[in-house]
Structure formats: C-alpha cells, structure tokens
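Okay, here's the structure, questions in a sec.
The other protein chains are all here in position, but one chain of the complex has been omitted.
In order of appearance the chains are A, B and C, and numbering begins at 1 in each one.
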Amino acid sequence: MTEPVNVAILGASGYTGAELIRLLLRHPHVRIVALTADRKADQAVGDVFAQFAGVDLPRLTTIGELEIDAVDLVFCALPHGTTQQVIADLIGRKPSLKIVDLSADFRLADPAAYEEWYGHPHQALELQQEAAFGLVELNREAIRSARLVANPGCHSTTSILPIVPLLRERLIHPDQIVITSATGMSGAGRGAKEEMLFSEVSEGVHAYGVGRHRHTAELDQEYEKAAGRAARATFTPMLLPMNRGIYATITVTLEAGATAEALHAALATAYWGEPFVQVLPFGKVPHSRHVRGSNNVQIGVIADRGPDRAIVISTLDNLVKGASGQAVQNMNLVCGFDETEGLGQFALFP
Amino acid sequence: MTEPVNVAILGASGYTGAELIRLLLRHPHVRIVALTADRKADQAVGDVFAQFAGVDLPRLTTIGELEIDAVDLVFCALPHGTTQQVIADLIGRKPSLKIVDLSADFRLADPAAYEEWYGHPHQALELQQEAAFGLVELNREAIRSARLVANPGCHSTTSILPIVPLLRERLIHPDQIVITSATGMSGAGRGAKEEMLFSEVSEGVHAYGVGRHRHTAELDQEYEKAAGRAARATFTPMLLPMNRGIYATITVTLEAGATAEALHAALATAYWGEPFVQVLPFGKVPHSRHVRGSNNVQIGVIADRGPDRAIVISTLDNLVKGASGQAVQNMNLVCGFDETEGLGQFALFP
Amino acid sequence: MTEPVNVAILGASGYTGAELIRLLLRHPHVRIVALTADRKADQAVGDVFAQFAGVDLPRLTTIGELEIDAVDLVFCALPHGTTQQVIADLIGRKPSLKIVDLSADFRLADPAAYEEWYGHPHQALELQQEAAFGLVELNREAIRSARLVANPGCHSTTSILPIVPLLRERLIHPDQIVITSATGMSGAGRGAKEEMLFSEVSEGVHAYGVGRHRHTAELDQEYEKAAGRAARATFTPMLLPMNRGIYATITVTLEAGATAEALHAALATAYWGEPFVQVLPFGKVPHSRHVRGSNNVQIGVIADRGPDRAIVISTLDNLVKGASGQAVQNMNLVCGFDETEGLGQFALFP
Partner (left out) sequence: MTEPVNVAILGASGYTGAELIRLLLRHPHVRIVALTADRKADQAVGDVFAQFAGVDLPRLTTIGELEIDAVDLVFCALPHGTTQQVIADLIGRKPSLKIVDLSADFRLADPAAYEEWYGHPHQALELQQEAAFGLVELNREAIRSARLVANPGCHSTTSILPIVPLLRERLIHPDQIVITSATGMSGAGRGAKEEMLFSEVSEGVHAYGVGRHRHTAELDQEYEKAAGRAARATFTPMLLPMNRGIYATITVTLEAGATAEALHAALATAYWGEPFVQVLPFGKVPHSRHVRGSNNVQIGVIADRGPDRAIVISTLDNLVKGASGQAVQNMNLVCGFDETEGLGQFALFP
C-alpha cells in the first residue's frame, strides 16, 4: 500500500481551497495535516464551509503557525504577487518540500513577460525558472520530476488544450485566433466586492479585462511554444450568471489545405486515451454543464460556413480542471500516484 | 472481496436515472448491466447525458428487452401508477429479484390511503403490504431483509426525518405542524412542459399542489406512526429557481414543558452517529447549498420569539438523499454492503 | 396643469434609490433636483447605475451639500438608525418639508416597541408620533395629510395586506398565523458582503433572521390594530436566488364558522377597486414573476385539506410595492396627485 502524503493547503478559506478539501478528502493516499487562512484563523473549517460540518479536519491557522516539518506537499492557493515570497521562504526552510501553486506567480517562464504583465519584477527568479508549467496533458514528464508546479489559469487551460495541437500540426494561422471565454462567478473568488453581488450579476452578462486579461500571457507562452513562432490571440473573458464553468469559443483561420475535419482529427489523435479530455464527435457542441464538478474537459470542432474557418469550443469546470482538480492531478504526478486518483467523480448534472 | 451486484436501472433517461448512474459508477460493488428508457431506446447514454460521454455503459433499451436473469437488483425510476404493474411482472418472472423503487407506488402501506391520494385502487396489493418504507434512518432493520423497498419522496424525506423524533418524544403538538417545502426544479423531472421552461421559472417563485400535494400522505403515515395518533400537517411545496435542493421550514408548537433546546437535543440524540444526518448547533440555520450533490441532510432548530413555538429547518439534495442517493443507501442495506458505500462525495459548493 | 414637485433622494446609490429614479423619471409631475450618496459623492448617476447613462440628472452629492430650500419633498433611503436624526434635522431647518422615509425608523408608533426591536431609544419621539404608516391601502386618509410618511417594510407590506382584512372580520385566529416570506436578493441592499456574493447565493436557499426579524414588529402593530387584541405570527424570512420579489406563504387557522371561501370573499371585498391589489380567483396560486417590476400585489387563497385551515399567498416586487413604488404612491397622496401616477408599468415577464 502506498504511504499517504501529508498535505497542507495555504489559503483554505477560498473557493479553490474548499475544492481542494472536497477532492482530497476522497483521495486514498492523502492526509490533510494543515489548513491556513490568515483572516479566518482559529475557526473550524465547518464554520467557514458548512458542507464540511462534522468532518474531521485540522482547524484553520495562520501561515506563520504552519509546521513545515510535518508536511510533504503544499497546495498554495494564495493571491498572486504575495505567493512567490511565501514559496521562496517555504522552500528555503525545507528544500525537499513539493509545491503545487495555484496562483499565477510561477506560470510565466520569461521574467520579462512576468514583469510586463504583472507590473513588477519577479521576486524569486530561480524558482520561476525551475517551476514546471502544470498543464498535465502537455507537460506530463516535466511535472513528474518537478519540485514546484505552477498550476495554469482556468481560462488558460480551457484555451491552451484545444489550440496547441492545432498549432503544432500547422493547421491554423497563429495570428488569427479569436477567443471569447465565458466564466462562472466562482472564478472571481470569495472577496466581498460590490460587482460580485448576486443582484449585480444575476440575469445579465458582461465582459471584463477586455484586451488585457493576464491569462493572455499564458496563451502567448504556450501558443508560441507550439507554433514555433509568436502567435497572436485576441482574448475576451466574460462573466456569466452561473457558479462554475468556463466556455471558450475559439474562432480559428485554417492554413491552406486544412479543413475543420482535419482539426477535429488532430485533436482526437492528440488526446486519444487521455482520461480527462473528451473530444466530442465532429460538429457536436459541448455544454459547460456536462463537466460541472468533474475534472473533465470537453472539446468540440464545428465548421464555419466558409471553408477557411472553424469554431473550436472547449469547456471545463474552473474550480476543478481549471484549478483544484488539475492541482490534484499535478500532485498525483509529483507523488507518483495514479494520475486519476481522487478525480473520478462525474459531472453533477442537472 | 465482495461479489459485485448486477444492477438494472429502469427509466434511465430521467434525472433520477442519471443520478443513479453517476453514483453507481463510483460504487465498488456494482456492475450496471442494463439501462432502459422506452422513448430513447437504442441511444447511447452519452448522447442522452453528455456528462457520460465516453463512459463504458450499456445502450438504452426498452423494458421489454430487459434480460431479467442477468440482473440481481433493479432500480425502478418509472412514473407513478405504471410502476406497480411493472414490478409485479418482474417479481412474477423472478421472485428472487431485489427492487428499490423510486416511484410513489409502494410508499403507502394502507390501501385505502393509496386509493384516496392516487385516485385508483392499488394493482399489486400483496407487494404493497410487503414493501419496506425506505427511509433508512427510521427503518433500517426492515430494509435489510426486504425484497422490495419503496424509496420515499423527496419532500417526505426532508420533513419526516426532523419531525418523527419530536413526535416520538411527545415534544410537539401533532396537530400543529406547518411546513413550507421549497424545491429546486430537477424534482419536477425532465418532461417538456411549458411551466418548467427556464424563462417561466427563472427569477421567480411560486407554490404548487397547495393543500393537496401527494407527499402529504407519506407525512401522515410516518407522523401517525411516531405520534401514536393521527397527526395533521399543513404542507405547502414551492418551486425555486435552482436545480437541486429541498428546504423545509417547519413551524411547530411545543407541548407543555418542552423547549426549543429540548427539541434540538432530541434530534441530536436521535441522529447521533448517523453518517448522513447532521444536526447543526442549536440556533444555526442550514443552507441548501451545503448539501448539494451529497447524500447529507442538515437540520437546524431555532427558537421562535415566544416560548411555545420553534422553527425546525431541514435540507437535502432532492436527487441524492431525496431520491437516487437514498436508493443506493437502500441497495447497500439490501445487499449487505456498508451503508455508506458509493455515497461519500461531499457537497459541491459553490 | 399641475405644478411639478421638486424632489430630493437621499441615499440614491442604493437599489431603492435607483428604483426611485427609474420611477420618478417617468412621473409627469416630478422634478428630481438633488441626489445624495455620501460615499459616491461627485459621481454622475450614470457611472453608478449605467442604466441611466446619458440621462439628464443632478450629480451625486453629500447630504451636507443638500440645498433644502429648493426641495419640496424628500425621499429618504438611508440606513436604519441614522435616518431619524437626519430627518429631525431636515424638518428643523424646513418645517414645511414633506418626507417619505423608506427606512424602518418611523414605522413603529410605540416607542417601547421601537426600543425593544431596535435596541436603543428613539431619537425623535415627536416625529415618531406624527409619522403616518405608509401602507396606502390601509391608511390612505392619514397619509394624505401627513408631513412624514413611514414607508413600511417589504416583508411587512406583503404579509399585512392579506391578513388585516381577515383579522378585522374575525375570520382567522390571531394567534395562529405562520408565515414564511421568501425574498429576492435585492432586498439585502448593495453593500459588499461575502454572504451576498453570487457564488454564495446562486443555486441555493436559506432562511435568515429566524424568530427575530424586525419586520415582525410591524406585523404585530398592524395585526393588533386589526384584531383588536394582541396577535401572534411566527415569521420566517428566506433568501432566494433571484433579484426581485417577495413571496409570503401564510398558513392561517379559521375561526369557527369561517371557510377558505369566506376568506377569499373578504379579501376580494376589501380590495375591490384598488389599483394595485389583485385578489386572484379562489384557489389560484400567485407567482412572484407576474408582479416583477410593477407596483402590484397579487393575493391567492387556497383551502387546506382540512376545513379549519387555509393558505393565503401574497406576492409583490420588494423594490416597487415593497419599497420605492409604494414610496411614490405615498408621495402621490401627500402631494395630491392621482395615486397611480408614475406607477402604471406592467410586470416584466419573462
């Protein structure tokens, strides 16, 4: 029998923290030994998230109280910017520690790109170089041997997975990628802001971060890697009146000779046998509700009316494959567990 | 190792059918061998419920095609009224068959009560007498040895669990029970009706079946059993713009000498150690979202401003503990499995 | 032609403030001359509420900047507690000022009741005595001659209107009134609180203020007045995942000789000819969506299965008849306009 791994979750009172708890409680090889949440320290998890009422879990503590010796692996679900210092400290204290980081701090390998998109120089440059980009299906081997995995963004995961194989195969034009990526509200976190109130959001829709959303930098990085040259996506995120789900509608322009069917075939081939990526039959349109609560991605390819364009649609649950589920998938690789362990739940529909 | 049980689901294209599939696919001792759906026969499950795209499952068939010899246990998720004949036939053909019935057909032990509430004489009187009422926490031993279990209604489960211990202990007045029971839309099923369209339901609320909802008959039966005399609840169901969840607000009048705290203590005692019933601390108000997708029931007791009344609130997921989850719980008892097997998922929140 | 009344709205950046603007912009006899919002002073209304982009409206100011001489009537949409001092000051500076107050500060005529429910002595006792309770259909004449009108609470309006005629006619038992009153989220205001985030509220329901909601005091006051003796309602409010609407399900016990039909007849008689109260045919169940955005109340009476109880259901839009619409109705009376002026819009459904 596999020895259980002792896990700490930093930032356990947010939605990705709660989702990690939900998943890890069903994981056969994980023991949750510490949960931190600075503003809610000393509270029971069941008081912060009543779905865990009565479950045997450590009380919330501050990060300062974390006893790192007892921990094998840390999930870091802290805000962007502050994370890099926290992780540098942790690794300084315990170099053997494994870390799966859900923030954006280690996703961009290029320090200049980081500085451009985040507005300040990176504070942990060596770790930034060391970190593996945690999009499992595209980077599995590097992750297995990584100490620090940078879990990709939810929008990024949704739009990287269906496009990278098409760029690799030179099927689509790297400069003509147009994405609208609609997300549920849980992606905006649990901070109390007027614009996230139910009454502000329900029964309506709006775009945000238009022309400048930071997940674009992750698209640039991965698209360029795949295309062998700089790519150019126009990326428009939207907020929908729903809790979970990302739904990317990607309009692509085909390279000469390519067809929508060829795009579909390339994706079907690329993800053949992948446990969490389902390429639907050609022409079939995915629905976000069919991945809700699961670690699945569903991808569809549909021909446009003219022969030179196609619409690629990709959907996942932003809290699972877009965050905590993928983080567990990364942990499974890092720890040598079966990659699907703890991630077998099917979507909750309706 | 336990021998797997071969299971058929009749009525697999409805929401309770899909929910059974979701749960049973994660159950270590179950093999799904047949799925029927007369109007969608010959379709793949993944075409009817895309959350199961790519999952290895039997194709949908008609009931007529069901090969009963290969089946150990049947979940019957068919409409009320037609079920009794179907089950009588099945048991006629294979008397050793185990059945968990999710319809209302075998819930009322009294033939007269059945005829009064359903408007026609029961067609399978012997089986009606034989059936065990499948509210596990109140009837566990009878279920263990049953061949036919009548899974209770979703509203009924929500309002029976918190009230029966109070009646047994003579803490509340049996004639002064006032219930509003608000439910999400999935309880209304997947039939295409104008009044269930998104545009008709969203951003609004209304009561239905006022003064005459059939689940009242189940309340009468179980309340009387507990009180040792006829009881009288006024029961008003409401439809809310959400998919899942039942939320019963029950106003009770205390018997002389009783207090709201005593009610809370009685419930805490009655459900001590129950894996799926959580009695919250006195005065704490449950939220339906904290049980969504799980088999849990959360119950709260709150004092009214006067000393003679209290408010008891009970919530569960109508498709899980209110239907398919409880059906699996019943199956576990009938088959001698651990009662919690396959039901360990936590609520999906947000 | 009627001379226009010059109106100021204090607290214009909240939802009731925005709703007042929406209604008053269509009112033929009103000129909006001042809008205050301390935390958003100096902003254009169109920046705070983009539905008014491009509309000619005064900029938001602080209350301190209000030029009272130019104002004939003030709508006061400020928080409870602070309002009484603000209004006392305004009336001190300009005794001829008319005021419609949407806070709870002047609703309770009894200083002891105020102190009990709000936890501190009233700061403007004379004005408290002077204020007219602004539930128009029950207090029309007093309002016409009032200088200060206390607009009733949203839950209160919903539950007072259908019950007062029944108590007056001695048709129901004053001690056996059980109310659940489900409300949309806009009633909770625009303050940024975690528990009001979309992700916390959507796809779920919960009760709040159980056994101690302050609107109960208004029920006590009006029910006692109608019954000629103290009454006793158990009142449980609930929050639903919708923006607008209150839906009160009221279970009543009939006095000897009364019938559900008699209740219906009493309500139909009481509200005959009322422009904003619609008593539906006996047995018909109201839906909140059919009053959304209008100043209407729809009331239904349904028989329970036993002869001694009935269910009375009442619904309105919490921001219109439950707040700003009723405030305009009060203004119309105070100013001698046609009572329906500016309130003719029909419900927005779907």
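Just so we're on the same page, contacts are C-beta pairs under 8 Å (C-beta built on N, C-alpha and C of every residue); 3 or more make two chains touch, one makes a residue touch a chain.
None of these values were measured; they are calculated from a predicted model.
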Which of B:S103, B:N243 or B:T315 contacts the chain that the document leaves out:
B:N243
Among listed residues A:H215, A:H264, A:R292 or A:K321, the absent chain is touched only by A:R292
Pick from A:S202, A:Q221 or A:Q345: which residue touches the chain that isn't shown?
A:S202
Considering the whole complex rather than only what is displayed, give the residues of chain A touching the chain that is not shown.
178, 180, 182, 184, 199-200, 202-208, 210-212, 216, 232, 234, 236, 238, 240-245, 247, 249, 251, 285-290, 292, 302-306, 309, 311, 313, 349-350
Missing-chain contacts mapped onto chain B
15, 184-186, 188, 190-194, 196-203, 241-243
Touching residues on chain C - with respect to the absent chain
15, 18, 21-22, 25-26, 49-55, 185-186, 202-203, 243-244, 278, 280, 286-287, 289-294, 298, 319, 344-350
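Quick note on the criterion: only the chains that are shown with their structure count from here on.
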Select the chain at the greatest separation from chain A, using centres from the mean of Cα atoms.
C
Measuring from the mean C-alpha position of chain A to the mean C-alpha position of chain C, what distance in angstrom results?
46
Rounded Å distance between chain B and chain C, as computed from the means of their C-alpha atoms:
39
What whole-Å value do you get for the distance between chain A and chain B if each is reduced to the mean of its CA atoms?
36
Each of the following residues of chain A touches two or more other chains, namely 15, 185-186, 202-203, 243
